[in-house]
Each structure stands twice: as C-alpha cells, then as structure tokens.
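Report on one structure; see the data block that follows.
With one protein chain removed, the remaining protein chains of the complex are shown where they sit.
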Amino acid sequence: MATTLSWMVLVLPLVSGLVLTGWPSEPPRAITRVLGIGSILVAFALSVWVFADLLGSPPEERSLTSRAFEWIAIGDVTVDLSILVDPLSVMMMLVITGVGFLIHLYSAEYMGGDRDYRRFFAGMNLFVFSMLLLVMAGNFLFLIVGWAFVGLASYLLIGFWYERPTAVAAAKKAFIVNVIGDVGLVLGAVLILRETGTLDYAGAFAGAGSIGADSGTLLAICLLLFMGAAAKSAQVPLHTWLPDAMEGPTPVSALIHAATMVTAGVYLVVRCHVFFDLSWLAGDIVAVVGAITLLMAATVALQQVDIKRVLAWSTISQVGYMIMAVGLGAYASGMFMLMAHAFFKAALFLAAGIVIHALHGEQNLDRMAGLRKHLRVAYFGMGAGCLAIAGVPGFAGFFAKDDVLASALAGGNVGVACWVIGVIGAFLTALYMFRLLFRAFFGPEPGGGYRPVPHPSRWWMSVPVVILGVLSIVGGLVQVPFGWAGITDWLQPVTGNAPSVLAPTHTTEVVTVITSSVVALAGIALAWWLFGADPARRLRLAGVARSTREVMRGGWRFDEVCDDVIVEPGRTVADVMWAEVEPKGPQGIITGTTALLRGGARLVGASQSGLVRAYAFWMVLGIVAVGIVLAIVVTGAV
Amino acid sequence: MNAGAALALYVMGAVTVLVLVLAVTPLGARGRRVPEVLALLGLAATVAIAVAQWGERQTAFSGELRVDRFGLLLAILIVIAAGATILLSWGEPAAAGRRPEFTGLVLAAATGMMLTVMSGDLVTLFIGIELLSVSLYVLCAIEVARGQSLESGLKYLITGAIGTALLIYGFALLYGVTGTTSLEGISARLGAVGSPAPEPLFIAAIVLVVVALGFKASTVPFHMWTPDVYQGAPTPVTTFMATGTKTAVMGAFLLVFTGATHQASGDWRVVIGAVAAITMVVGNIGALLQDNIKRMLGWSSIAQAGYLLIGVAVGTLAGTESVIYYLFAYVAMTLAAFAIVILREREVENGDHVEALAGYGRARPWAGVVMTLAMLCLAGFPPLAGFVGKFLLFGSAVDADMTWLAIVGAVASVVSVVYYLRVVIVMWAPPPGGRHEVRRLGVPRAVAGVAIAAGVAVIALAIWAQPVLDVCADAARALMIP
Amino acid sequence: MSVPIGAYLMLSLALLILGLIGVMRRRNPLMLLLSVELMLNAGNVALIGFSRLWDDPSGQVFALVVMVVAAAEVVIGLGLVVAIFRSRTNLDVDEMSSMRG
Amino acid sequence: MPWVSILILVPLAAAVVVALMRDRRIARVVALAGSTLALAVSVVVVASFDRGVAVMQQVDHLDWIPSAGVSWDVGVDGISIWLVLLTTAIFTLGTVAACQRLPEQRGSVFLGLILLAEAGLLGLFTAGDLILFYVCWEFMLIPFALLIWNWGEGGQKTAGLVFVVYTMAGSLLMLVAIISTGIIAMDHTGGLSFLIRDLQGVAFGEATSTILLAGFLIAFAIKIPLWPLHGWLPRAYSQAPLVVTILLAAVMSKAGVYGLLRIGLPVFPEGVGNVVIPIAILALTGIVYGSLLAWRATTMRLLVGYSSMAHLGFIVLGIIVLDRMAAQGAVLQMVNHGLVAAAAFVIVLILGRGAGTEDMDRLSGLAKGAPRMAVAFLIVTMAALALPGSNAFVGEFFILGGVFNQYAWMAVIATLGIIYAAVYMLRMYQSTMNGPVHGVRDDGRAVEMTARDAIVLIPLILMMMWIAVWPGSLVGATRASTDMALAPAQLADGRPVEQIGILPARAALPATDHPEQP
Partner (left out) sequence: MGEAVTFAVAAVGALGFGIGVVFFRDAFRAAVSLIGTLVSVALLFIALLAPFAAAVQVIVYAGAIVVMFLFVIAYLGDRGDIGTPDRLDRWQVIGWMGLMGLGAFGAIVVQTSTAGPVQAAPASTDVGSPASIGDAFLTGHLLAFEVTSLVLLVAAVGAVILARGAVQGEGGR
C-alpha cells in the first residue's frame, strides 16, 4: 500500500511538469496554478498518508522496496527501476513536498508579473520530482539519475531569467560544479559495483562488510560519495556556486538553495551510513570539512550587503553543521537539524522575498531600514526565522543545534573540537542574522521614507511565511533534550545501532544547553549594540579591520583561486591544442603528404624533358641498374 | 606440321594483306566503309576460329607456334582491342584520307600481337614484336600534317629501335646459353641441367630481356617515351597501343619468364618485382599533376603495367591467372576511358585537356557515368573489375610470400585515387561557362557503342568474375604445364 | 673453332657499347639510326657466333630475320626523317621536345 | 526469405532509379519510398531476431568468386542488429531532411547518392565475409565523396578528396591484411575462405596475429577516428552539406568501431593482448583532445564533430579493455551516439537555416522567439553531455564501470571527458539560446522548430528517450554476441575465467591450441 502511494507521490510532479511543458501555447494562469501547486499539495497529502501508514507498522517492517521493471541487465549486473520507502526517505518526502507546497503557493503571486509563468512552474515541478527521485531511489544508479536531474532543474531555475548574462553564467557554474560532483558519485558507484557486484542499496550495504573495515577502498568509496555530497551541499571546496545561484528568483532560492537541494548531501551520507560507520577516518574528514565550512561561511555572511547573499552564506554555514553532525555519526541529530533548517530558512527567504517584492527588486541592505512598520508579515517571518536560526531557547533552531552540539561533545576529541567550532559558529550566526534583522526592519527609513510606500503582499505570499514562521517556532518540539527523541526513534530502523552512532549523554546535554543559550543571547546583544541601538555607529566602525573584512566579503577569494588553478590552465591547454598541436599533428599529416606527392610529381615531370636522347640516356642507366640488382640477387642468393 | 592449327593466324594475315591492297584500289575510296567492314568481319572470323580451337593443345609450324588456351585467350583479347580501335577510328579525322591504310596497319599490328602471344620460338616472338612495333611506328605518324604526330612517331621509332637492338642481344645470349631458340627447348635445357650455378651469360640474357620487354611494356626505367608518344599519336592509335601492346608484351613476359625459364625463377623474381614496384610508384606519382588527359592516361598505363608485372614477378600459376584476368579488366577500363576522350576530342578544340571534360557529365550523363566507371575501376574501387583484378594480383603476391610487393601496390593505388578522382570531379563539376556549350554534334555511334560496351564489361567482369577466372586458370595451366 | 667464342662476344659487346655511345652522342636522327644499325650488327655477330658454337642453323636464320627487320625500320625511319624535314627546317632531336612534363 | 539481402538491395535499387530520374518531384517520392521500405525490412529483420543466439543469424550465403574464397555472405547478430536499425532510421530521416531542402543542382542525383551510401553501410554492418566487408567499406566512400564535392559548402573542394584518400590509404592496407589473413589461414584450414566465422577458429600465433591486427587497426583508426589520424574530420564535417554531415557523424563513424569488434577481437585474439594499452591510450587522448578542441571550436559543426570524436574515444575504450560490461555498454553507446550526433546536427541545420550563420559567437538569445526549439535543443544538449538519466549516460556509466574493473586509472582520466563535455555543450547551448537577443531578426522566430523540422527531430528524440527509459530492451539482444566476440581475446589475454561470458566452445582455445581442434 505504502509503495503504490510512494510511486504516485513520485509520478505526480513529473506528470504535471510534463503537461505544463508540453502545453502548446502559454496556458491560462489558473491552469498553471492548479497543476503546478495542486500536484505538490496532493503529493504532500499522500506523503503524510505514507508517513501515517509507516508509523502504524512495527519498526522492523518500515523499510519497503518496490520494483517497477528490470531496467537493464548488462555484464553480470542487473539494475531495476525500484524505489525504497523507509523512515529516512519518508521524512525527506515530507520536507520536500511540505515546504515545496508552501513555496509553490508563495511563488504563484511572486512570479505573477513574469511572462514565462508556465515555464517557472514546470521547472519547479520537475525539481520536486527529481528531488523525490533522489531520495526514493532504490539503487545507486537511480540516485545518480535523480542527482543529475536535480542539477539540471537547478540550472534551469537559476538561469530562469536567461536574458541576464550574470544569471546565465551563474547557472552554468552551478551545473558544472554539479557535474563534477556527479563524476565523483559515478566513480563511487562504480567502485561499489566492483567491490560488491551490485548497485542496489540492500546488496551494497550487505557486501560492505566484506570490503574490510577501514580499508583503503572503503575510504575511497566514502570520499568519492562525499565529493558528490560536497558539490551538492556546497561544502568548502565546491561551494562557490551557491552565492551566485541567488541570481534566480527568490522562491527558487528558498526551495532549492535552502530547504531541499543543499540537504541532498546530508541525506546521501545518512543513507550510506554503513560505509561511514566502517571507516572512522572518512567520518572525521567529513566532520572537519563541515566544521571548516561552518566557520568560514559564518564569517563571510557577516560582511554581505545583499539580503539574499547573507541568507545564502548562512545556508552554507547551517549545512556545514549538518555535515559535521552526520560526519561524526550523529545521523538523527543531523536530520533533525535538516528539518528545522528547512522551516526557518524557507521562512527567512520568503520573508526576504516579500521585502524584495515590495521594494520592486531592491536587495541591498544599505538602502533598507525600518520596514517593520510597513511589512508586518515579513517582520514576523524574519523575526521568527532569526530567533530560530540563532538558537534562542524554545525555538526550533535551539533544539536542533543543541542536539547536534551535544552529540558532537560526546564524540571523542574530534567531536570536542567540532563542538568548540560549533559554539563559535552559533555566536556568529546570531550576530549576522540579527544584523540583518535590525538593519532591515529597525532604524529610520532611508531618505526620509519610501516614495512608493511598500504595500504588504496579498495572502498568497503572506500565508506561507506565517505558517513557516509558526513551524520555526513549534518545529523544535519534535525532539526535546531530557524529554522525548521523536526523530531518533523514527530514524532508528534506518541508522540502526552501530557502535559509531552518536547520541548525546546526559551531561553533554546540560553543558550544551547552557553554553548555546548564553552564546545566542550574547550574539543578539552584540548585534543590537552594533546595528540596532545606533544606526550611525556602524558607519563609524567601518574603518575597523577594513582589509580582512574585504577579503571575507569576497568569500575568502575561493572564486579567484579556483579560476587560476583549474579553469585558466585548462583554457590555455585547449588554446595550445587548437593553435599548435592540431595544425602540426593530424592536419600536418595531410599537408605533409600532399606536399611530398606534389614535389615527387614535379620531379618526375621534370625528368620528362622531351629530349629523345635523354630517354636513351635513362635507358642505359636503367640497364646498368637492372644488371646491378640482378647481380646482387644472384650473388646474394647463390 | 598440321597447318590447320594456325588457321586463326592465316585468316588474320589474309585479311591484313587484303585491306592493305584496298589502299591502292578504288574500292578504298572515301564514303563506303569497305575496309572497316572487311576488317571487322575478319576479326570476327578469327575469334570464331579461336573459340572453336579452344579445347586442344597443339603446336604448328614444328613448334614455332603454340595454339593453346593461353595463346588463344590473349589473341581473343587482342582482337577485341583491335576491333574496338577500328570502331573508335570510325570518323577519326587523323585517318581521313587514308582509311584503308589505317585499318590495314591496325590489322598488321594485331597480327603481330597475336603472333607474339602464340609464339613458341624466340624468332617468332621477335618477329611478332617487330611487326607490332613497325606497324605502330607508322600508325603514330599517320597524321603527317600534324607535327606532334610525326614527332611521336620518330620518338617511338628511335627508342623502339634501341629496344629492339637490346632484345636481339638478349635473345642471342639466351640462344647462346641453351643452344636452341624454341621456348620449350630452352625450358627443357634449363630443367635438365637442374638448378645450375647461375650461368653468368644466362644472367646477362635475363637482364637484357627484362630491359627490352620492360621498354615495350613501358615499365619505369624505360618508360620515358610513353607519355610523349601517347600524347602525340592520334587517340585511337594511343588506345590500341595502351590495350593491344600491353596485352602482347605481358604475354611475351609470361612466355619467356613464367613459361620458359621458370626453373630459374629464383633469380628474376626479385628483379621483375623491383621493376614492378618502381613502376607502380613512379607511374602513379608522375600522373598526379598532368593536365593533358592523354598524357595522364599514358602515365596511368605505366602504373597499370606495374600492377600487371606483380603477377609476372610472382611466377606462380595464381600469378599468371591474375595477370590474364587483370588484362581483361585493364583493356575494358582503358577502352572506356579513351572512348570518352575521343568523343570529347571530336566535339571541341584541344579536347585532350582535362579542363575540356569540365561539366561534360552534366551535358552527356551517359558519357559521365561511363567515364566515372572507368576512372573508379582504374583506381581499384570495389565492386568493379579493377578491384577484383588488384585483389587477385595482391593475393598471388602474398601467396608467393612477396607481401612487400602487395603493400607497395596498395600504397601506389592510394596515390592513384587522387588523379583518377580528379577527373571524376571535373566531369561532374558545374560547367565553366554556365550552361554547357555542347555543340549538338551527332554522337558518333561507333565510339558511343565502344564506350557503353566497355562500361558494361567493367561491371560484368566483376559480377561474373568466377567464370572468367576459370577460363584464365585454364590459360595459365596451359602455359605452365607444357 | 680455333678462336674462342669469348673473343667474338667481346667484339660484339664492344660494338654494342659503341652503338650506345653513338645513340647518346648524336643529335641528328639519321646519325642515331646509324648507331642503332651498329648495335643490331653487334647482335648479329653474337647470334652467328653462338650458331657456330652450337653448330645449329637457327642462329643464322635469326640473324637474317634481324637484317630484314633492320631494313624495315630504316625504311620507316628515313621516311619519317624526310617527312619531318619537309614540315620543319632543322632536324635537331633536342628541338623535338614540344611534348614534355 | 533472405531478408538481409533484400535489406541491402532495396536502397541500392532505389538509388539507381532515383539517380536516373529527371523530374525532382517523383525522385523525391521514390527516394522516400525506398528509404522507408528499407526501414520496414530492417524492422522485419529485427523482429525475427532471436536474442539467445550468439552466432550470426538469418545468413544468406552466395558464392561470388569461389576459387578465391570470396562470397556474398550477409547476416545479423547481436552486435550489428541495432546498428542496422539505426542506419535505416537515420537514413530515412536524412532522406526526409534532404527532400525538404533539396539543392536545385541535380537534386535527384543527390538523393540517389544518399541511398547508395545507405546500401554500402547496410552491407558493411551485415557482411560476414571479409572481402564483402572491404567492398562495402570502400563502396560507401564514393557517394559520400561525391556528395561533399558537388554540393559541399564553404571553402574549396579538397575536403572530399582528402576524406577519400585518407580512408583509402588505411583501407588498402587493410585489403593486404585481409588477403594475408585468408592465405595464412589457408595453411591451417585447408580451403581458402574469407568468412569471419571460419577465420575465427584459426590460431595464427602471437606475432602474425599482432601484425595482421595492426594492418586492420590502421584502417579502423582512421575511420573511428582515433587521435592522431583524425585530420580529415574537421575538413569533412565543415565542408560537407549538413544533411550529409548528419549521416557521416551518426552512422558512418561507427564503421571503424564496428570493424574492431566484429573482426579485430574475434579473429586475432592473441594479437589483441599487446594492442590493448596503446589503443586505450590513444582513445583516452582522443577523449581529452576532442573535448578540448570542441571547447575551443568556433563553429557549431566543428564543436559537434570534435565532441563525437571524444564520444567515439569512449566507445573504443569500452571495447579494447576486454571487459564484458564495458563492451556491452560500448555496443549500446554506438547506437546512442548515432542518435545524439544526428539530433545535434539536425539542430545545427535548423539554426543555420534560420539564423543564416553557424558561428556561435554571432548568435544569442534565440530561446526568446523559439521556445520549442529551446526545449528540443536542451534535451539534445543534455543527451550529448551524457547527463545521468539520458540515453548516453547508460552506455557511458557501464563503459566506465567495465573500464574501472580492468584499469581504474583509465576510468578516472576518461571522466575528464565527461566534465569537459558539460563545459562545451553548455557553451554551445547558452551562447546561442540564452543572453540578450542578437544576430537574428524578429526575436529568433525564424529559428523556431517548424512542423517540417519536427518530423526529423522528434523521432530522434523519442528514440533517445526510449533508450533512456528502458535500455534493457536493446542491451538484452547484444549480450550474447558481444560476449562471444570478446571471449577468445579475453582468454588469450589471460583474464580470469569468471569474467568471460561464453566459453568459445566452437572457437579453438588459442592459448592451449590442443590437438582436437575442430
């Protein structure tokens, strides 16, 4: 029963996306809305039904696989088109379709003014389908297919306004980084195929033991898979595409670059936790990368001026938290953070969307202030989001982040180091989020008031923000320290109870709760002092550590380094090939032989002097030549 | 001494004399085509007799003439070439005033060629070659009014005379070593002695014979005269030289080397192989930049002589069989090519330039198709007869483990593709002056007939390759096993 | 046969080479034909020498046939020379290179 | 019913009839009828194909020159079945495209030559006799060469000549190699025969086998084209009329690879061992080199041309590493690349016609006026860069898998090709479709895909989608034959037995060469 429903959840967005694309001309707005949003709503409803169905059945029967048909039988491996419905994938389905529905609702109005209304919703639906395929795939091959479709959808949506060269470049960059990630995943899958002989999750994980714990191959598998995850979840080396991806419309940023796509990496690590359990080194590497990303992104977010870029860097930082958690083995807390993050980050983005929409596309913080009087809903959304993300006790973020940090503290000395970085990160998060809040919503209006008074948006946009706001407040109660652990119990059948799976102990809970609360409040206070209380103070402090802040605003120069190290050498090699090697090598063969033949022909022609006596002369030489050859042959032969 | 065996030769001789006599009688006057018709009838009779005598193997004139399958088959090919030449020269301006003499001389040359291929004795072989050469000297220079024709005649005569002198000297030495002039006697004498320490005189004989026959077949060190003479002589004569002489001289090569001195083949295989290799390479390279179509076809015939020599150099049964088959294919392709050149020459001034053919394919599609077929066949493109011939020749070379010869042949054919296809390009390219100014001159039916027949032959030889090959195999066996 | 066959062969070889020298040296076609006659004679000497050696008549028959052929060639050669002379004044063999390449 | 012989003779007959026609309209109708009839016959052949059988099926044998061991021997097996269908399908669509934009000069001959090329290619893919294989190999050269000369675009006419002479140089060496193979085999088997199935059992011995294989490989390398011998590719692709380029890139480029798998591996197993590494390195160079040049290419044709060189490098790599999965992936990839290359060139055709120029840098923003074209172009681009989920990905994934099993470092280098594929295909798509509208009148509506273009493009895309959704249907048929073609080479190369698909019961075990060889 659950599997048939899951197939419907998967197929619905695909069908609606294809219908919208295939529609002969631009369909009326109503039909686009019904199809686009309706399909996601129904998908969400069915997901809830599946969730309820799974909840009803005993834990050990919650992992169901269903096979549509034998996709390919090649060599001695057969791959089926199959889906895996288990607590992990259902949880992701809920997040994707739930938050997805709200964002679709929101974008109905946000994109109201755009000519390609139908193309937007088709893209969004195809994105939801790809994300569902990714999380529900039953084997590594269809994971990769889902993975690539998600990359394609994000390419299409980032480059939605394709007439803007910056958007086109951003889309290309995102896609190419995604392909690099894909390559990592493909090589990982191929290595798994070689070692375990199958691509199915069940078979691969069963065979994982035979690869030999902590062996080089296992490490290679984990790192290759993580390479894919890092590209998708924008971790340190491969994160440069996310800030540029803000070129796309805000709902796109909300759905893709906050709630769902960036978390695919986390999902992947959790799904393949069997490999990571067996290789502690791989886990630690992942955790360290998460930690570094967390810290680096937080510092950069502090300096951003564009409202969406602040949120983008904050996403990179928050995902860093999740990657750190799952790296250390705290799978449940990582997923809990993922869910909570989906709620408050979506709320923040949508609120920002309202602001941008109201100010007719204005995204620069310097030209915003005192909006709380005009945009009440945005203020509520942004406020709730900030409180949640900062980890103020009682809000969703607090419980999630606390769970992560508590588990980290219990995870050996690497865990402790991560805990410390996590705490610093929490402080910085509170600082930059409330900087955003205070600069945008508090203080006097710029230039003595907005000429066209920003009018609040209609219900399409307000309702989702409010719902998400409430969720960011309430969402955390699912798993409360010292209370109940909803998420851990729910994911227990998936993550199992391998020794390396981390859970917070009593003491670490207490310590973390105290420290994170103190740190959060300190961050808010500093932010109020810097930006809230006296807007002019910010200008006075502009001179402090100007050069480092410049570097931090540029994203620690990752873009420039990457260009110089990878892109430019490739370009020069290609130019050398095109200008030097091609004309001399392969083309050279042709021009060379033609010249040779032409020379030979001229030589032979010249010898035809037309002089009779010359011919007689050549005959004599011919006789002598034949004589000599024969003499050599005869003496040689004899 | 059964004279009956040589009936075919009698008929040819009689017809030749008869036609030459016509030159003086009024019957030879312009208008009525008496000499040509008489000649064609004679040729038809000869073929009929040759086919009738196909079965037996016998010698006439006490060994001087071997009427066996080998001789008869090549004789048939020669007669076909002669008939085609007569048809091609139907309205030939060069032979305007002196048609009986022209036809008579062609018949004389044909008789000489038949004599060469059917000879069983050095003297007959020599006199056959000389009759053939003398007739062709005159034929080349028959268009007395045109300087180039005379020039080609004299060039051919002078270099021919030198060749004849060397041929005599070679045959003399051969006679000196073996004491007899009959080919069977020579091979018996060589066989009897077993494989002698190579008698130096015999080596000198081989050198001179290879040189002399090489000259007649226009192989490379001795090819210099060919392009000039092919360009200067009237085109039907050039055609006859390219087809008939080549067949006769290859027959002579086979008779002397594969036939008579095959015991000593160890010695001459490499030499002829080397000559063949050089001929193929230089022949093809020489033809690359030619812009006069007759001169280009001259160079191409040099190259084709190289391919034919592969079969001779190998000295085996398979080699001889493939030479004979390739001769059939070669005659067909060359006739087709020259027929179109003649057709073009009659329509436009200096028609023998390659540019003159520009766009001709579009003006006369059937001529274009025939010329394309001829060129593709000469280049060795499958599935035409040229390819089958080359395949058999290369096969025989590899079979006698002279694979290097096959490789040189392959490389040379690649070079040949360039200039053969250049003609095809020019043929089908859009005509220079927009619409093609083909004077609506009536197409001489005889020439068109030869062209189409040759075109069809090129395809037929490929499709029914096996029956033709069986006939060639019989001929080869007749030669090899006395 | 007191004089060995080798001597006759050396003589005929000498004549042959003399003929070849003549062919390469002369530019007048007439003189060329003369040298060719010389080479033909060398052939005849060899032929008749071997005929004597083997005591076999076919050598001499061959020699006689060669003479006939030589005659025919000379007839046509001279005819050509006369014809060319009438169509053009000088008779330089080198001039006759209108066809080349 | 000798369906396979009929399959070859139908286009041949149609070609002759069409070429001789004066009236262009009737010529068009007959040409279309001919190619669709050929497609129908090929469907019949495919329908009556028995998947389990590895050896050649539906064989028609007719002696041509028995004394020289040459015969008309055609048949179909797992490797060639889909290539035959690909050929007839692409040529039918090619004929449709040609009929839509028939050159005014001698249009009927243009169509005739296309059908002639189809006959040659079909002969090549079904030939069971080496000589017939060679004859068809050369026979298809003539029509393509003539097409490039008389109706070539841009620049002088040398491209056609270079193309023919270059291929002929290789193929004539192959002819000598074929003859040597036949004759050397004669000592082993008594009778002279050029049938591949007879030559397969012969143990040539390592040295001879390698030399003979080298003779074949040069010809195949030129045709594929492998890295250093691809000089003819840019000239031929840029100067040929686009309809011809479609046929060249989609179908003719498979001749070399097909020859490698049909003749190279099965007939010379001992020789393959010491050829694997050199060919693999050349293939890898081809992948990287082709991708780099595609990235720097100026016109769309060159970009797609060099990219097809990279893709073919992948296919060759798949075959040469002697791994079952890679080889089966390679056979599937041949079909995939055919479809993708054809679709890409059709799009270049439509863009070139609409915008008047094929220079990518002078066009941009066409998606605004041509949304349907943008969607089609996107699908083809994604297939061309082997996006997971596309048909090309299926082949590439399993080739990578197989190559990874044998030589891991090769697979890693090969992935460079995938990354660069994304770079240059996106460059092509974005520089024409996205950005501000420029270089075309009325907002690019001229470039929009009309119904006429759809007839050619949509079938190709549908076929691609079919393979993407259910590749098993194609691969199932090819497995047995590919394994049989690979087995002797794997044995000779000393691969572990469990990697070998079908133990060559009939074919002699060259390694052991035990006496009771059949």
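Couple of notes before you dig in:
Labels for the chains are A, B, C and D, by order of writing; each one numbers its residues from 1.
In this text, a residue touches a chain if its C-beta (ideal position, glycine included) is under 8 Å from a C-beta of that chain, and two chains touch if they have at least 3 such contacts.
Keep in mind the model is a prediction, meaning the values are calculated, not measured.
Counting contacts over the entire complex, the absent chain touches A, B, C.
Annotation: of B:23, B:188, B:443 or B:460, B:23 touches the absent chain (contact as defined above).
Chain A meets the missing chain through residues 611, 613-614, 617, 620-621, 623-624, 627-628, 631.
If you put the missing chain back, the residues of chain B touching it would be 6, 13, 16-17, 20, 23, 60-65, 98, 101, 104-105, 108, 111-112, 115, 121, 123-124, 127-128, 130-131, 134-135, 137-138, 141-142, 144-145, 176-177, 179, 199-201, 203-204. Against the chain not displayed here, chain C makes contact via residues 1-3, 5-11, 13-22, 24-28, 30-31, 33-35, 37-38, 41, 44-45, 48-58, 60-61, 63-65, 67-76, 78-83, 85-87, 89-92, 94.
Everything that follows uses one rule, which is that only the chains that are shown with their structure count from here on.
Look at where the CA atoms of chain A average out and do the same for chain B: the two points lie 79 Å apart.
Remark: chain B and chain D have CA centroids separated by 43 Å (rounded to whole angstrom). Across the assembly, chain C contributes 23, 29, 32, 93, 96, 98-101 as residues in contact with two or more other chains. In chain B, 154-155, 158, 162, 166, 227-228, 290, 418 are the positions where the chain touches two or more neighbouring chains simultaneously. The touching residues of chain D, counted against chain A in their complex, run 162, 166, 227-232, 234-235, 289, 292-293, 295-296, 323-326, 328-329, 332, 365, 367-368, 371, 375, 378, 382, 385, 387-389, 393-394, 397-398, 400-402, 404-405, 411-412, 415, 418-420, 422-423, 426, 430, 433-437, 470-472, 475-476, 479.
By the touch criterion given at the top, residues 20, 23-24, 26-27, 29, 32, 93-94, 96-101 of chain C touch chain A in their complex. Here chain A touches chain B in the complex through residues 597-598, 600-602, 604-605, 607-608, 610, 612, 614-616, 618-619, 621-623, 625-627, 629-631, 633-634, 637-638, going by the rule given at the top.
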